[in-house]
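All protein chains but one are shown at their positions in the complex.
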Amino acid sequence: MSADESSNPPAKRQRRLAKTYRWQAFFERCAEPLFVLDRRRRLRYVNRAWETLTGLAAEQAHVLVCRRSRPVTADDSAEDILAHAMTPPPDVLRGVSGRVRRLLPNRQAAARWWEVEFWPLLQEGEQGGHIILGRIRPMQAVELVRDHALSEKLVNLRQRRLERYGLEAWTSSAPAMRRLVEQVRLASQVNTPVLLVGEVGTGKQTLARTIHAQSARRDGACVVLDCEHLPPAAVAALLAGEGNGHEGLTSIYLREPAFLPRDVQMLLAERLTRGSAEGPRILAGCATPPAQAVREGRLLDELACALGTLILEVPPLRQRVNDLPDLVQRLLERACAGRETRVTNLSADAWTILRSYAWPGNVRELYTVLRDACARANGEQIRVSDLPAALRRAVQREQAPPRSTEGPLPLEQLLEEAERRLIQLALQRAGGRKARAARLLSIPRPRLWRRMVKLGIADTEKESDAEAEE
Amino acid sequence: MRHPQLLVYESDDKLASLLRPLAEENKWLLRQPRQMATCVRLFERGGPGVLVLRPSRDLERELDQLERLTWIHPDAAVVLIVDSEQARLGRLAWDLGVRWVLPPPHNRERLSEVVTSLMRPYQATGG
Partner (left out) sequence: MELPLLEETRCSRCTDCVAVCPTNCLSMRGATPFLIRPTDCISCGLCVLVCPSAALSLAPQ
(Lines give C-alpha, C1' and ligand atoms only; values in the text may rest on other atoms or scores of the structure.)
Protein backbone atom coordinates (compact mmCIF):
# COMPACT_ATOMS: atom_id res chain seq x y z
CA MET A 1 0.00 0.00 0.00
CA SER A 2 1.44 3.43 -0.88
CA ALA A 3 2.02 6.15 1.67
CA ASP A 4 -0.77 8.15 0.09
CA GLU A 5 -3.41 5.51 0.69
CA SER A 6 -2.48 4.90 4.30
CA SER A 7 -2.90 8.59 5.10
CA ASN A 8 -6.43 8.68 3.63
CA PRO A 9 -9.25 8.42 6.15
CA PRO A 10 -10.88 4.94 6.03
CA ALA A 11 -14.19 6.28 4.58
CA LYS A 12 -12.47 7.75 1.51
CA ARG A 13 -10.59 4.53 0.95
CA GLN A 14 -13.79 2.58 1.24
CA ARG A 15 -15.41 4.73 -1.43
CA ARG A 16 -12.43 4.32 -3.72
CA LEU A 17 -12.42 0.58 -3.31
CA ALA A 18 -16.15 0.51 -3.97
CA LYS A 19 -15.56 2.38 -7.23
CA THR A 20 -12.87 -0.12 -8.15
CA TYR A 21 -15.30 -2.95 -7.60
CA ARG A 22 -17.82 -1.15 -9.82
CA TRP A 23 -15.24 -1.12 -12.63
CA GLN A 24 -14.62 -4.77 -12.14
CA ALA A 25 -18.37 -5.28 -12.42
CA PHE A 26 -18.25 -3.60 -15.82
CA PHE A 27 -15.67 -6.10 -16.94
CA GLU A 28 -17.63 -8.96 -15.43
CA ARG A 29 -20.79 -7.95 -17.26
CA CYS A 30 -18.97 -7.47 -20.56
CA ALA A 31 -20.22 -9.83 -23.25
CA GLU A 32 -16.74 -10.17 -24.71
CA PRO A 33 -14.08 -12.40 -23.19
CA LEU A 34 -11.48 -10.21 -21.42
CA PHE A 35 -8.28 -11.04 -19.58
CA VAL A 36 -5.43 -9.25 -17.85
CA LEU A 37 -1.79 -10.35 -17.81
CA ASP A 38 0.69 -9.04 -15.27
CA ARG A 39 4.23 -7.86 -15.95
CA ARG A 40 5.42 -11.44 -16.13
CA ARG A 41 2.54 -12.37 -18.44
CA ARG A 42 0.88 -14.46 -15.82
CA LEU A 43 -2.90 -14.52 -16.19
CA ARG A 44 -4.27 -12.45 -13.32
CA TYR A 45 -7.85 -11.80 -14.28
CA VAL A 46 -10.47 -13.29 -16.58
CA ASN A 47 -14.12 -12.33 -16.84
CA ARG A 48 -17.19 -14.49 -17.00
CA ALA A 49 -17.36 -14.40 -20.80
CA TRP A 50 -13.82 -15.72 -20.90
CA GLU A 51 -14.73 -18.63 -18.64
CA THR A 52 -17.67 -19.44 -20.90
CA LEU A 53 -15.56 -19.31 -24.05
CA THR A 54 -12.72 -21.47 -22.78
CA GLY A 55 -14.66 -23.74 -20.49
CA LEU A 56 -12.04 -23.03 -17.82
CA ALA A 57 -12.85 -21.58 -14.39
CA ALA A 58 -11.03 -18.44 -13.22
CA GLU A 59 -9.23 -20.39 -10.45
CA GLN A 60 -7.83 -22.85 -12.99
CA ALA A 61 -6.89 -20.03 -15.35
CA HIS A 62 -4.45 -18.39 -12.91
CA VAL A 63 -1.78 -21.02 -13.55
CA LEU A 64 -1.38 -19.93 -17.15
CA VAL A 65 1.72 -18.02 -18.15
CA CYS A 66 1.32 -16.54 -21.63
CA ARG A 67 4.85 -16.62 -22.94
CA ARG A 68 4.58 -19.24 -25.62
CA SER A 69 5.32 -17.86 -29.05
CA ARG A 70 6.23 -21.19 -30.67
CA PRO A 71 3.28 -22.45 -32.70
CA VAL A 72 1.13 -25.16 -31.16
CA THR A 73 -0.30 -28.32 -32.66
CA ALA A 74 -3.25 -30.51 -31.80
CA ASP A 75 -0.87 -32.67 -29.74
CA ASP A 76 -0.15 -29.94 -27.23
CA SER A 77 -2.07 -29.72 -23.96
CA ALA A 78 -5.18 -27.58 -23.77
CA GLU A 79 -3.36 -25.22 -21.35
CA ASP A 80 -0.44 -24.76 -23.74
CA ILE A 81 -2.78 -24.07 -26.62
CA LEU A 82 -4.64 -21.49 -24.56
CA ALA A 83 -1.44 -19.87 -23.27
CA HIS A 84 -0.16 -19.59 -26.81
CA ALA A 85 -3.38 -17.97 -27.96
CA MET A 86 -3.01 -15.25 -25.32
CA THR A 87 0.74 -14.65 -25.74
CA PRO A 88 1.27 -11.00 -26.66
CA PRO A 89 3.49 -10.29 -29.69
CA PRO A 90 6.81 -8.44 -29.15
CA ASP A 91 5.46 -5.01 -30.12
CA VAL A 92 2.87 -5.19 -27.37
CA LEU A 93 5.62 -5.78 -24.79
CA ARG A 94 7.19 -2.57 -26.09
CA GLY A 95 4.02 -0.67 -25.44
CA VAL A 96 2.25 -0.79 -28.81
CA SER A 97 -1.27 -2.20 -28.85
CA GLY A 98 -1.81 -4.92 -31.39
CA ARG A 99 -4.16 -7.46 -32.79
CA VAL A 100 -3.29 -10.97 -33.92
CA ARG A 101 -5.10 -14.04 -35.11
CA ARG A 102 -4.36 -17.22 -33.25
CA LEU A 103 -5.06 -20.76 -34.29
CA LEU A 104 -6.41 -23.23 -31.73
CA PRO A 105 -5.86 -26.68 -33.20
CA ASN A 106 -8.14 -29.46 -32.15
CA ARG A 107 -7.93 -33.21 -32.76
CA GLN A 108 -11.60 -33.93 -32.41
CA ALA A 109 -13.17 -30.96 -34.09
CA ALA A 110 -12.32 -28.29 -36.63
CA ALA A 111 -9.62 -25.83 -35.61
CA ARG A 112 -10.82 -22.51 -34.30
CA TRP A 113 -9.37 -19.09 -34.96
CA TRP A 114 -9.45 -16.29 -32.42
CA GLU A 115 -8.76 -12.66 -33.04
CA VAL A 116 -6.97 -11.45 -29.92
CA GLU A 117 -6.40 -7.77 -29.24
CA PHE A 118 -3.86 -6.55 -26.68
CA TRP A 119 -3.61 -3.21 -24.91
CA PRO A 120 -0.41 -2.71 -22.91
CA LEU A 121 -0.75 -0.38 -19.89
CA LEU A 122 2.48 1.08 -18.57
CA GLN A 123 2.97 0.68 -14.84
CA GLU A 124 4.38 3.28 -12.47
CA GLY A 125 7.49 2.82 -10.45
CA GLU A 126 11.06 1.87 -11.20
CA GLN A 127 10.20 -1.58 -12.40
CA GLY A 128 8.09 -0.15 -15.20
CA GLY A 129 6.78 -2.85 -17.50
CA HIS A 130 3.26 -3.27 -18.74
CA ILE A 131 0.21 -5.06 -17.59
CA ILE A 132 -1.76 -6.20 -20.59
CA LEU A 133 -5.48 -6.04 -21.13
CA GLY A 134 -6.71 -8.49 -23.72
CA ARG A 135 -9.90 -9.20 -25.61
CA ILE A 136 -10.77 -12.34 -27.53
CA ARG A 137 -13.02 -12.45 -30.56
CA PRO A 138 -13.74 -15.92 -31.93
CA MET A 139 -13.80 -15.79 -35.70
CA GLN A 140 -16.72 -16.85 -37.84
CA ALA A 141 -16.63 -19.91 -40.07
CA VAL A 142 -17.00 -17.83 -43.22
CA GLU A 143 -13.80 -15.91 -42.44
CA LEU A 144 -12.01 -19.18 -41.76
CA VAL A 145 -12.57 -20.62 -45.20
CA ARG A 146 -10.43 -17.93 -46.76
CA ASP A 147 -7.60 -18.03 -44.28
CA HIS A 148 -7.29 -21.69 -43.40
CA ALA A 149 -4.37 -23.48 -45.05
CA LEU A 150 -2.27 -20.38 -44.60
CA SER A 151 -0.06 -20.70 -41.57
CA GLU A 152 -0.67 -18.52 -38.53
CA LYS A 153 2.41 -16.44 -39.32
CA LEU A 154 1.09 -15.64 -42.77
CA VAL A 155 -2.34 -14.81 -41.46
CA ASN A 156 -0.78 -12.34 -39.04
CA LEU A 157 1.45 -10.96 -41.76
CA ARG A 158 -1.65 -10.16 -43.75
CA GLN A 159 -3.17 -8.54 -40.67
CA ARG A 160 -0.08 -6.40 -40.23
CA ARG A 161 -0.39 -5.11 -43.77
CA LEU A 162 -4.12 -4.57 -43.51
CA GLU A 163 -3.65 -2.47 -40.39
CA ARG A 164 -1.44 -0.06 -42.29
CA TYR A 165 -4.56 1.13 -44.12
CA GLY A 166 -6.40 2.91 -41.35
CA LEU A 167 -8.34 6.15 -41.48
CA GLU A 168 -5.95 7.84 -39.02
CA ALA A 169 -3.51 8.32 -41.86
CA TRP A 170 -5.91 10.80 -43.43
CA THR A 171 -6.68 13.19 -40.59
CA SER A 172 -6.55 16.78 -41.79
CA SER A 173 -7.84 20.22 -41.01
CA ALA A 174 -8.64 20.93 -44.68
CA PRO A 175 -12.41 20.72 -45.33
CA ALA A 176 -11.88 18.92 -48.63
CA MET A 177 -9.96 16.22 -46.81
CA ARG A 178 -12.50 15.84 -44.05
CA ARG A 179 -15.19 15.44 -46.69
CA LEU A 180 -13.02 12.80 -48.35
CA VAL A 181 -12.65 10.84 -45.11
CA GLU A 182 -16.41 10.81 -44.62
CA GLN A 183 -16.84 9.59 -48.17
CA VAL A 184 -14.30 6.84 -47.52
CA ARG A 185 -16.28 5.78 -44.46
CA LEU A 186 -19.45 5.72 -46.52
CA ALA A 187 -17.77 3.84 -49.36
CA SER A 188 -16.59 1.16 -46.96
CA GLN A 189 -20.13 0.51 -45.83
CA VAL A 190 -21.71 0.03 -49.26
CA ASN A 191 -20.99 -2.11 -52.32
CA THR A 192 -21.31 0.45 -55.11
CA PRO A 193 -18.35 1.03 -57.41
CA VAL A 194 -16.09 3.88 -56.40
CA LEU A 195 -14.22 6.24 -58.70
CA LEU A 196 -11.26 8.11 -57.22
CA VAL A 197 -10.18 11.19 -59.14
CA GLY A 198 -6.97 13.01 -58.34
CA GLU A 199 -3.55 13.93 -59.70
CA VAL A 200 -0.75 11.37 -59.90
CA GLY A 201 0.64 10.54 -56.49
CA THR A 202 -2.24 11.87 -54.38
CA GLY A 203 -2.92 8.47 -52.82
CA LYS A 204 -5.84 7.03 -54.81
CA GLN A 205 -4.52 3.49 -54.55
CA THR A 206 -3.92 3.88 -50.82
CA LEU A 207 -7.46 5.14 -50.39
CA ALA A 208 -8.85 2.20 -52.35
CA ARG A 209 -7.00 -0.20 -50.04
CA THR A 210 -8.23 1.79 -47.06
CA ILE A 211 -11.83 1.48 -48.21
CA HIS A 212 -11.31 -2.26 -48.57
CA ALA A 213 -9.62 -2.58 -45.18
CA GLN A 214 -12.43 -0.73 -43.43
CA SER A 215 -15.19 -2.67 -45.16
CA ALA A 216 -16.80 -6.02 -44.46
CA ARG A 217 -14.82 -7.32 -47.46
CA ARG A 218 -11.52 -7.03 -45.60
CA ASP A 219 -11.14 -10.77 -45.10
CA GLY A 220 -10.86 -11.29 -48.84
CA ALA A 221 -8.05 -10.06 -51.04
CA CYS A 222 -7.86 -6.61 -52.60
CA VAL A 223 -6.35 -6.79 -56.08
CA VAL A 224 -4.74 -3.68 -57.54
CA LEU A 225 -4.47 -3.79 -61.34
CA ASP A 226 -2.27 -1.37 -63.24
CA CYS A 227 -4.27 -1.20 -66.46
CA GLU A 228 -1.54 0.85 -68.11
CA HIS A 229 1.42 -1.44 -67.40
CA LEU A 230 -0.02 -4.96 -67.44
CA PRO A 231 -0.70 -7.06 -70.55
CA PRO A 232 -4.32 -6.26 -71.53
CA ALA A 233 -5.24 -9.89 -72.21
CA ALA A 234 -4.06 -10.95 -68.76
CA VAL A 235 -6.04 -8.18 -67.05
CA ALA A 236 -9.11 -9.03 -69.11
CA ALA A 237 -8.81 -12.69 -68.10
CA LEU A 238 -8.58 -11.84 -64.42
CA LEU A 239 -11.56 -9.49 -64.60
CA ALA A 240 -13.60 -12.13 -66.40
CA GLY A 241 -12.82 -14.57 -63.61
CA GLU A 242 -10.94 -17.16 -65.63
CA GLY A 243 -8.94 -19.79 -63.81
CA ASN A 244 -9.97 -19.76 -60.17
CA GLY A 245 -12.83 -17.42 -60.82
CA HIS A 246 -12.89 -14.66 -58.27
CA GLU A 247 -12.52 -16.98 -55.33
CA GLY A 248 -11.21 -15.06 -52.36
CA LEU A 249 -11.00 -11.76 -54.23
CA THR A 250 -13.41 -9.29 -52.73
CA SER A 251 -12.20 -5.95 -54.12
CA ILE A 252 -10.53 -4.97 -57.37
CA TYR A 253 -8.97 -1.54 -57.91
CA LEU A 254 -8.34 -0.51 -61.51
CA ARG A 255 -5.55 2.00 -61.93
CA GLU A 256 -6.41 4.06 -65.04
CA PRO A 257 -9.22 1.94 -66.57
CA ALA A 258 -9.06 4.05 -69.74
CA PHE A 259 -6.08 1.89 -70.76
CA LEU A 260 -8.22 -1.22 -70.90
CA PRO A 261 -9.17 -2.36 -74.41
CA ARG A 262 -12.66 -1.27 -75.50
CA ASP A 263 -14.24 -4.71 -75.37
CA VAL A 264 -13.05 -5.20 -71.81
CA GLN A 265 -14.37 -1.77 -70.87
CA MET A 266 -17.73 -2.73 -72.38
CA LEU A 267 -17.94 -6.03 -70.47
CA LEU A 268 -17.01 -4.29 -67.26
CA ALA A 269 -19.62 -1.58 -67.81
CA GLU A 270 -22.27 -4.22 -68.45
CA ARG A 271 -21.37 -6.12 -65.31
CA LEU A 272 -21.46 -2.99 -63.21
CA THR A 273 -24.82 -1.83 -64.53
CA ARG A 274 -26.27 -5.32 -63.97
CA GLY A 275 -25.25 -4.69 -60.40
CA SER A 276 -25.14 -8.04 -58.64
CA ALA A 277 -23.94 -8.13 -55.07
CA GLU A 278 -21.76 -11.10 -55.92
CA GLY A 279 -18.26 -10.93 -57.12
CA PRO A 280 -15.55 -8.46 -56.23
CA ARG A 281 -16.36 -4.84 -55.54
CA ILE A 282 -14.89 -2.55 -58.19
CA LEU A 283 -12.93 0.62 -57.48
CA ALA A 284 -11.08 2.71 -60.04
CA GLY A 285 -8.66 5.61 -60.11
CA CYS A 286 -8.10 8.29 -62.75
CA ALA A 287 -5.58 11.08 -62.82
CA THR A 288 -7.71 13.15 -65.16
CA PRO A 289 -11.47 13.67 -64.86
CA PRO A 290 -13.25 10.79 -66.66
CA ALA A 291 -15.20 13.20 -68.85
CA GLN A 292 -11.95 14.26 -70.48
CA ALA A 293 -10.95 10.65 -71.19
CA VAL A 294 -14.39 10.06 -72.69
CA ARG A 295 -14.03 13.12 -74.92
CA GLU A 296 -10.64 11.89 -76.08
CA GLY A 297 -12.15 8.53 -76.92
CA ARG A 298 -10.02 6.56 -74.46
CA LEU A 299 -12.74 5.78 -71.96
CA LEU A 300 -16.11 4.36 -72.88
CA ASP A 301 -18.98 6.59 -71.81
CA GLU A 302 -20.87 3.55 -70.49
CA LEU A 303 -17.97 2.65 -68.22
CA ALA A 304 -17.54 6.23 -67.00
CA CYS A 305 -21.23 6.26 -66.04
CA ALA A 306 -21.13 2.83 -64.43
CA LEU A 307 -18.13 3.82 -62.31
CA GLY A 308 -19.51 7.24 -61.53
CA THR A 309 -22.02 6.31 -58.83
CA LEU A 310 -19.68 7.41 -56.09
CA ILE A 311 -16.89 9.81 -57.06
CA LEU A 312 -14.21 10.76 -54.54
CA GLU A 313 -12.03 13.73 -55.36
CA VAL A 314 -8.57 13.52 -53.88
CA PRO A 315 -6.93 16.93 -53.43
CA PRO A 316 -3.33 17.58 -54.51
CA LEU A 317 -0.65 18.00 -51.87
CA ARG A 318 -0.26 21.73 -52.50
CA GLN A 319 -3.80 22.19 -51.18
CA ARG A 320 -2.89 20.32 -47.98
CA VAL A 321 0.16 22.26 -46.85
CA ASN A 322 -1.10 22.36 -43.26
CA ASP A 323 -1.06 18.57 -43.21
CA LEU A 324 2.66 18.47 -43.94
CA PRO A 325 3.94 18.03 -40.36
CA ASP A 326 1.74 14.98 -39.65
CA LEU A 327 2.19 13.61 -43.13
CA VAL A 328 5.97 13.96 -43.02
CA GLN A 329 6.07 12.26 -39.62
CA ARG A 330 4.08 9.33 -40.94
CA LEU A 331 6.14 9.07 -44.13
CA LEU A 332 9.41 9.19 -42.19
CA GLU A 333 8.23 6.23 -40.11
CA ARG A 334 7.47 4.38 -43.29
CA ALA A 335 10.76 5.26 -44.98
CA CYS A 336 12.81 4.24 -41.96
CA ALA A 337 10.89 1.04 -41.29
CA GLY A 338 13.79 -1.07 -42.47
CA ARG A 339 16.55 0.86 -40.72
CA GLU A 340 18.14 0.80 -37.28
CA THR A 341 18.59 4.56 -36.98
CA ARG A 342 15.35 6.41 -37.42
CA VAL A 343 15.17 9.86 -38.85
CA THR A 344 12.69 11.79 -36.76
CA ASN A 345 12.85 15.41 -37.81
CA LEU A 346 14.04 17.99 -40.30
CA SER A 347 16.08 21.14 -39.92
CA ALA A 348 14.23 24.44 -40.12
CA ASP A 349 15.77 25.20 -43.52
CA ALA A 350 14.78 21.81 -44.87
CA TRP A 351 11.23 22.45 -43.66
CA THR A 352 11.13 25.73 -45.50
CA ILE A 353 12.01 23.96 -48.71
CA LEU A 354 9.38 21.28 -48.19
CA ARG A 355 6.73 23.89 -47.50
CA SER A 356 7.60 26.07 -50.48
CA TYR A 357 7.93 23.32 -53.08
CA ALA A 358 4.92 22.85 -55.37
CA TRP A 359 5.01 19.03 -55.23
CA PRO A 360 3.81 18.25 -58.76
CA GLY A 361 4.20 14.56 -57.90
CA ASN A 362 2.20 15.02 -54.68
CA VAL A 363 2.53 12.60 -51.77
CA ARG A 364 4.36 9.99 -53.80
CA GLU A 365 7.04 12.51 -54.69
CA LEU A 366 7.23 13.70 -51.08
CA TYR A 367 7.70 10.12 -49.92
CA THR A 368 10.44 9.40 -52.47
CA VAL A 369 12.29 12.58 -51.50
CA LEU A 370 12.04 11.74 -47.79
CA ARG A 371 13.06 8.13 -48.32
CA ASP A 372 16.17 9.10 -50.28
CA ALA A 373 16.99 11.83 -47.77
CA CYS A 374 16.72 9.33 -44.90
CA ALA A 375 19.27 7.13 -46.61
CA ARG A 376 21.67 10.08 -46.80
CA ALA A 377 21.02 11.69 -43.44
CA ASN A 378 23.63 11.43 -40.74
CA GLY A 379 21.71 10.76 -37.60
CA GLU A 380 18.18 11.73 -36.72
CA GLN A 381 17.79 14.87 -38.74
CA ILE A 382 17.36 15.63 -42.42
CA ARG A 383 19.21 18.75 -43.49
CA VAL A 384 19.03 20.82 -46.64
CA SER A 385 22.14 19.08 -47.93
CA ASP A 386 20.25 15.78 -47.82
CA LEU A 387 17.58 17.04 -50.19
CA PRO A 388 17.97 16.68 -53.98
CA ALA A 389 19.48 19.72 -55.68
CA ALA A 390 16.53 19.90 -58.08
CA LEU A 391 14.18 20.54 -55.14
CA ARG A 392 16.38 23.26 -53.67
CA ARG A 393 16.69 24.91 -57.06
CA ALA A 394 12.95 24.82 -57.70
CA VAL A 395 12.24 26.54 -54.41
CA GLN A 396 15.06 29.03 -54.22
CA ARG A 397 14.95 29.71 -57.93
CA GLU A 398 18.69 29.20 -58.01
CA GLN A 399 20.23 29.36 -61.38
CA ALA A 400 21.74 26.01 -62.21
CA PRO A 401 25.42 26.65 -62.87
CA PRO A 402 25.80 27.26 -66.60
CA ARG A 403 26.99 24.44 -68.78
CA SER A 404 30.71 24.27 -68.40
CA THR A 405 31.42 25.86 -71.76
CA GLU A 406 34.14 27.80 -70.00
CA GLY A 407 35.61 24.90 -68.09
CA PRO A 408 38.73 23.13 -69.37
CA LEU A 409 38.37 19.91 -71.33
CA PRO A 410 41.94 18.63 -71.41
CA LEU A 411 41.66 16.25 -74.35
CA GLU A 412 44.89 14.37 -73.74
CA GLN A 413 44.15 13.67 -70.11
CA LEU A 414 40.54 12.70 -70.69
CA LEU A 415 41.39 10.35 -73.54
CA GLU A 416 44.22 8.84 -71.58
CA GLU A 417 41.94 8.21 -68.64
CA ALA A 418 39.25 6.67 -70.84
CA GLU A 419 41.83 4.45 -72.56
CA ARG A 420 43.22 3.32 -69.21
CA ARG A 421 39.79 2.28 -67.96
CA LEU A 422 38.90 0.49 -71.17
CA ILE A 423 42.11 -1.52 -71.09
CA GLN A 424 41.52 -2.37 -67.44
CA LEU A 425 37.99 -3.46 -68.19
CA ALA A 426 39.11 -5.62 -71.12
CA LEU A 427 41.83 -7.24 -68.98
CA GLN A 428 39.30 -7.90 -66.25
CA ARG A 429 36.90 -9.56 -68.67
CA ALA A 430 39.76 -11.56 -70.18
CA GLY A 431 40.95 -12.81 -66.81
CA GLY A 432 44.27 -11.01 -67.15
CA ARG A 433 45.09 -12.66 -70.47
CA LYS A 434 46.57 -10.06 -72.79
CA ALA A 435 45.89 -11.91 -76.03
CA ARG A 436 42.23 -12.22 -75.17
CA ALA A 437 42.03 -8.63 -73.98
CA ALA A 438 43.60 -7.41 -77.20
CA ARG A 439 41.00 -9.33 -79.17
CA LEU A 440 38.24 -7.69 -77.08
CA LEU A 441 39.72 -4.29 -77.77
CA SER A 442 40.22 -5.09 -81.47
CA ILE A 443 43.86 -4.05 -81.37
CA PRO A 444 47.05 -6.05 -82.04
CA ARG A 445 48.67 -7.55 -78.94
CA PRO A 446 51.93 -5.53 -79.24
CA ARG A 447 49.93 -2.31 -79.20
CA LEU A 448 48.08 -3.37 -76.05
CA TRP A 449 51.40 -4.18 -74.37
CA ARG A 450 52.87 -0.77 -75.35
CA ARG A 451 49.85 1.09 -74.03
CA MET A 452 49.92 -0.89 -70.77
CA VAL A 453 53.50 0.13 -70.22
CA LYS A 454 52.82 3.76 -71.14
CA LEU A 455 49.77 4.03 -68.89
CA GLY A 456 51.35 2.11 -66.04
CA ILE A 457 48.85 -0.73 -66.04
CA ALA A 458 50.15 -3.77 -64.17
CA ASP A 459 50.53 -7.00 -66.06
CA THR A 460 49.20 -9.84 -63.94
CA GLU A 461 49.23 -12.56 -66.55
CA LYS A 462 51.02 -15.75 -65.59
CA GLU A 463 53.57 -17.15 -68.04
CA SER A 464 51.71 -20.43 -68.22
CA ASP A 465 48.53 -18.62 -69.24
CA ALA A 466 50.36 -16.58 -71.88
CA GLU A 467 51.81 -19.76 -73.39
CA ALA A 468 48.41 -21.40 -73.46
CA GLU A 469 47.07 -18.47 -75.44
CA GLU A 470 49.62 -18.90 -78.25
CA MET B 1 22.09 6.35 -60.64
CA ARG B 2 18.66 5.05 -61.55
CA HIS B 3 18.72 2.39 -64.23
CA PRO B 4 16.27 -0.20 -65.53
CA GLN B 5 16.88 -3.36 -63.52
CA LEU B 6 15.23 -6.74 -63.51
CA LEU B 7 15.71 -8.76 -60.35
CA VAL B 8 14.98 -12.48 -60.31
CA TYR B 9 14.77 -14.13 -56.89
CA GLU B 10 14.59 -17.95 -56.99
CA SER B 11 16.45 -20.94 -55.62
CA ASP B 12 17.96 -21.90 -58.97
CA ASP B 13 18.51 -20.31 -62.36
CA LYS B 14 15.39 -21.38 -64.25
CA LEU B 15 13.43 -18.14 -64.43
CA ALA B 16 16.57 -16.05 -64.89
CA SER B 17 17.64 -18.09 -67.93
CA LEU B 18 14.20 -17.67 -69.44
CA LEU B 19 14.42 -13.91 -68.99
CA ARG B 20 18.07 -13.36 -69.86
CA PRO B 21 17.53 -12.93 -73.64
CA LEU B 22 14.81 -10.35 -72.99
CA ALA B 23 17.06 -8.41 -70.60
CA GLU B 24 19.96 -8.48 -73.03
CA GLU B 25 17.81 -7.33 -75.92
CA ASN B 26 16.54 -4.36 -73.91
CA LYS B 27 19.86 -3.70 -72.21
CA TRP B 28 18.35 -4.01 -68.72
CA LEU B 29 20.56 -5.03 -65.85
CA LEU B 30 19.55 -8.56 -64.81
CA ARG B 31 20.42 -9.41 -61.22
CA GLN B 32 19.89 -12.59 -59.26
CA PRO B 33 19.82 -11.71 -55.57
CA ARG B 34 19.87 -14.68 -53.20
CA GLN B 35 18.51 -12.72 -50.26
CA MET B 36 15.51 -10.44 -50.00
CA ALA B 37 17.61 -7.83 -48.21
CA THR B 38 19.74 -7.55 -51.36
CA CYS B 39 16.61 -6.64 -53.36
CA VAL B 40 16.00 -3.69 -51.07
CA ARG B 41 19.59 -2.53 -51.44
CA LEU B 42 19.46 -2.84 -55.23
CA PHE B 43 16.30 -0.74 -55.40
CA GLU B 44 17.87 1.86 -53.14
CA ARG B 45 20.94 2.16 -55.32
CA GLY B 46 19.53 1.79 -58.77
CA GLY B 47 15.98 3.00 -58.35
CA PRO B 48 12.84 0.90 -58.65
CA GLY B 49 12.51 -1.90 -61.19
CA VAL B 50 10.82 -5.28 -61.57
CA LEU B 51 11.34 -8.14 -59.13
CA VAL B 52 10.27 -11.62 -60.22
CA LEU B 53 9.93 -13.64 -57.05
CA ARG B 54 9.54 -17.37 -56.71
CA PRO B 55 9.28 -18.22 -53.02
CA SER B 56 11.25 -21.13 -51.60
CA ARG B 57 10.43 -23.32 -48.61
CA ASP B 58 11.44 -20.43 -46.40
CA LEU B 59 8.32 -18.76 -47.61
CA GLU B 60 7.16 -17.28 -44.32
CA ARG B 61 10.34 -15.29 -43.91
CA GLU B 62 10.46 -14.31 -47.58
CA LEU B 63 6.90 -13.03 -47.54
CA ASP B 64 7.52 -11.13 -44.34
CA GLN B 65 10.37 -9.35 -46.08
CA LEU B 66 8.28 -8.91 -49.20
CA GLU B 67 5.65 -7.09 -47.16
CA ARG B 68 8.28 -4.72 -45.86
CA LEU B 69 9.78 -4.27 -49.31
CA THR B 70 6.49 -3.31 -50.97
CA TRP B 71 5.73 -0.99 -48.05
CA ILE B 72 9.03 0.86 -48.23
CA HIS B 73 9.38 0.65 -52.04
CA PRO B 74 5.83 0.80 -53.42
CA ASP B 75 7.27 2.05 -56.71
CA ALA B 76 8.98 -1.28 -57.40
CA ALA B 77 6.92 -3.87 -59.32
CA VAL B 78 6.84 -7.39 -57.92
CA VAL B 79 5.64 -10.42 -59.87
CA LEU B 80 4.97 -13.46 -57.71
CA ILE B 81 5.40 -16.86 -59.32
CA VAL B 82 3.05 -19.46 -57.81
CA ASP B 83 2.40 -23.16 -58.45
CA SER B 84 -1.04 -24.54 -59.14
CA GLU B 85 -1.69 -25.52 -55.50
CA GLN B 86 -0.72 -22.10 -54.23
CA ALA B 87 -3.92 -20.19 -54.97
CA ARG B 88 -4.23 -18.96 -51.38
CA LEU B 89 -0.66 -17.80 -51.44
CA GLY B 90 -1.46 -15.86 -54.59
CA ARG B 91 -4.34 -14.14 -52.87
CA LEU B 92 -2.13 -13.22 -49.92
CA ALA B 93 0.38 -11.80 -52.37
CA TRP B 94 -2.20 -9.42 -53.84
CA ASP B 95 -2.80 -8.08 -50.35
CA LEU B 96 0.94 -7.69 -49.81
CA GLY B 97 1.16 -5.33 -52.77
CA VAL B 98 2.45 -7.37 -55.70
CA ARG B 99 1.65 -6.10 -59.19
CA TRP B 100 0.91 -9.50 -60.68
CA VAL B 101 0.54 -13.12 -59.62
CA LEU B 102 1.61 -15.61 -62.29
CA PRO B 103 0.27 -19.16 -62.02
CA PRO B 104 1.68 -21.93 -64.28
CA PRO B 105 2.69 -22.37 -67.05
CA HIS B 106 5.83 -20.37 -66.39
CA ASN B 107 7.15 -20.26 -69.90
CA ARG B 108 9.30 -17.66 -71.58
CA GLU B 109 6.39 -16.12 -73.46
CA ARG B 110 4.19 -15.44 -70.45
CA LEU B 111 7.07 -14.24 -68.32
CA SER B 112 8.37 -11.94 -71.03
CA GLU B 113 4.96 -10.47 -71.68
CA VAL B 114 4.39 -9.48 -68.07
CA VAL B 115 7.95 -8.29 -67.47
CA THR B 116 8.06 -6.21 -70.65
CA SER B 117 4.89 -4.29 -69.85
CA LEU B 118 5.86 -3.76 -66.19
CA MET B 119 9.35 -2.54 -67.14
CA ARG B 120 8.03 0.21 -69.39
CA PRO B 121 7.89 3.02 -66.82
CA TYR B 122 11.38 2.16 -65.55
CA GLN B 123 13.04 2.52 -68.93
CA ALA B 124 11.23 5.56 -70.20
CA THR B 125 12.80 8.96 -69.89
CA GLY B 126 11.11 12.25 -69.23
CA GLY B 127 9.34 13.49 -66.11
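For clarity, chains are labelled A and B in written order, and residue numbers in each chain start from 1.
Definition applied: a contact is a pair of C-beta atoms (placed from the backbone, for glycine too) under 8 Å apart; a residue touches a chain by one contact, two chains touch by 3 or more.
Here the structure is a predicted model, which is why all the values come from computation and not from measurement.
Asks: Would you mind spotting which of A:388, A:431 or A:444 touches the chain that isn't drawn?
Replies: Spelled out, the listed residue whose C-beta touches the missing chain is A:388.
Asks: What subunit B residues would touch the chain not displayed?
Replies: Contacting residues on subunit B, toward the hidden partner: 1-5, 23-24, 27-29, 45-46, 123, 125-127.
Asks: For subunit A, which residues lie in contact with the unshown chain of the complex?
Replies: 372, 376, 385-390, 393, 400-404, 407, 409, 414, 417-418, 421-422, 425
We adopt the following convention: only the chains that are shown with their structure count from here on.
Asks: Name, in rising order, each residue of subunit A that touches subunit B in their complex.
Replies: By the definition above, subunit A touches subunit B via 146, 149-151, 153-154, 157-158, 160-162, 164, 220-224, 226, 229-231, 234, 243-244, 247-249, 334-335, 337-338, 364, 368, 371, 375.
Asks: If you look only at subunit B, which of its residues touch subunit A in the complex?
Replies: Checking each residue of subunit B against subunit A gives 40, 44, 60, 63-64, 67-68, 71-72, 75, 77, 87-89, 91-92, 94-97, 99-100, 103, 113-114, 117-118, 120-121.
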